[in-house]
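First the structure, which I've put down as structure tokens, then a few questions once you've had a look.
Missing here: one protein chain of the complex. Every other protein chain is in place.
Showing chain A:
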Amino acid sequence: MADEALFQFLHSEIIQYINSAETGESENGRCVSKLENMGFRVGQGLIERFTKDTPRFKDELDVMKFICKDFWTSVFKKQIDNLRTNHQGIYVLQDNKFRLLTQLSAGKQYLEHAPKFLAFTCGLVRGALSNLGVKSIVTAEVSVMPACKFQVMIQKI
């Protein structure tokens, strides 16, 4: 479907734009947080649309399962491959073939640039969770492209 390519191209251009807008001295930090904040707002709006007709969620695990299945399918056309939790507020979502990374070469060459490509999605997950009433911190790591892991830490107030 053409719409997938559209989003991927747009996403890469956003990353390029933010990267060039940042001057050389500050490293990836500001670039990543800008992308994350963008993802946050988008995640909030997306969740409002997606959960319009779904029944209310029972608990946190239900929310995480929704994110892994329905939410991920709507955005990336596939589900999360693996969800692990320690039942104490830490969830690890593993995607073995992350859509936004498949276009980068699978070797070690671009491993250091990968975090920029994951920042928007981290924000997306954080925004989605926050609108569903779950405060969290989402980080991502890549060891082998194109697989990546998103770690969600739920913050209990």
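In this section, a residue touches a chain if its C-beta (ideal position, glycine included) is under 8 Å from a C-beta of that chain, and two chains touch if they have at least 3 such contacts; residues count from 1.
Just so we're on the same page, contacts and distances are computed from a predicted model.
Only one of "Trafficking protein particle complex subunit 2-like protein", "Proteasome subunit alpha type", "alanine transaminase" or "DNA replication complex GINS protein PSF1" fits the UniProt record of the hidden chain, and that name is "Trafficking protein particle complex subunit 2-like protein". Note that of A:Cys31, A:Ile47 or A:Leu83, the residue touching the chain absent from this view is A:Ile47. Only one of the listed residues, A:Gln79, A:Asn131 or A:Gln151, touches the absent chain: A:Asn131.
The set of chain A residues touching the chain not shown comprises 41, 44-45, 47-49, 51-52, 54-58, 131-133.
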